[in-house]
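First the structure, in the form of structure tokens, and then the observations on it.
Missing here is one protein chain; the remaining ones are kept as they sit in the complex.
== subunit A ==
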Amino acid sequence: MSLYEGIRLISDKQTVVFDIGSAYTKYGYAGESVPRGIIKTEVKCPESGKIRKVFSYEDSQDLYQLLVEFIHLLFFRHVVVSPKDIKVIIVESILTPTEFRDTLAKVFFRHFEIGSLMLAPSHLVAVSTLGVSTALVLDVGYKEATLIPIYEGVPVLKAWQALPLAGHAVHECIKKELKTVLPNDGSDVEKTIEDIKVRTCFVTTIERSLKLQTDEPPIAPPSVKYPGVKTITVPGSVREKAFELLWERDNDNLSVPTMILDAIVKCPVDMRHPLAENILLIGGTTMAKGFLPRLKSELLTLLKSNLYSEKLKISTVKFHKAPSKANYTAWLGGAIFGIADLPLRCLTKENYLMSNRVPDWASLIDNQKSDSLINSM
């Protein structure tokens, strides 16, 4: 442990950083290089005893109770800290529904009585892990793939992209393929599918992918005997095809690579080259074997195609490597971003209880407004 880290660890102010993803939650302290842990975003319902995903909420009241249970677990089982009056940073997508953001803030302030809350936009803070100010940030997580370009430290909101092409879609694909062999009892199936995906599936090359659709497909990779109560055989074709839907262009020509190119098209001309040459991939699904080389070849192929060759004069794409694993890069961004003591960006308990609401992103990003808030105090 470095001296620096040691001093910081025992200094009084501890800021807890959460990145509550739709499948996994990353938690830890600001200023640390790695999250203390990554756990599933789910709770055991105290009444029914069933496991419920926090994001499967019915309405905001239901969400409130789910979040109380879940965050209680986070504070007392995992982070192990008394939440009263502490500073919390939430790394979250700008595209998070307002209902979720408002309810989350209410839980933190009203139930756990935290001192202050900072909402860190995930795409923006992910760039903090690079020491650059321009990057095209693509987040492929569980529920959806989202993209926001960051140019000179500013999110270019009008170029945002979001598609439901992420972990969940891959799971559905595997589920469909293995329907006949999978056990059919609730939550365990989802766990098994995730495990099969992580341990056996991969993203194939663009060349093989093209051949897969022809009459003479390449020889499938070896099948895998997956142990369990009942041994399941995962055919090689399932291993190879699980991620294919991320690249398939449906009728609207929408796929993960077109998200990147469409976003670039929406940006002013002088931003385009810097963005294409500063791509940052975050989110667990981008860690799939073969994801990055496939994305690169898909992008280069598309750039040469009729669809984009006229619109975009780009011939190279470059990718960043964050000092982290992609599934916690956004968290790390929050942990780096949050080390800075920026009262302007924090919503204090006093202000929250006075206004009873969370400013939306447009005004959160707006410094002027937070200035006036401070002045009016």
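Here is the rule we go by: a contact is a pair of C-beta atoms (placed from the backbone, for glycine too) under 8 Å apart; a residue touches a chain by one contact, two chains touch by 3 or more; residues count from 1.
What we mean here is this: contacts and distances are computed from a predicted model.
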Record-based protein name (UniProt) of the chain missing from this complex, from "Dynactin subunit 4", "2-oxoisovalerate dehydrogenase subunit alpha", "Geranylgeranyl transferase type-2 subunit beta" or "Carboxypeptidase O": "Dynactin subunit 4"
Full-complex contact with the absent chain, from A:Phe109, A:Trp160, A:Trp247 or A:Tyr308: A:Phe109
Candidates A:Ala162, A:Leu245 or A:Leu292 - the one touching the absent chain: A:Leu292
Residues of subunit A in contact with the chain not shown: 2, 4-6, 9-10, 14, 24, 26, 31-39, 61, 65, 68, 72, 75-76, 80-82, 84, 109-111, 113, 128-133, 151-158, 194-195, 198-200, 202-205, 208, 218-219, 221-222, 224-227, 268, 271, 277-279, 287, 289-290, 292-294, 296, 316-325, 327-328, 332, 336-337, 339-342, 344, 349-350, 353, 362-363, 365-368, 371, 375
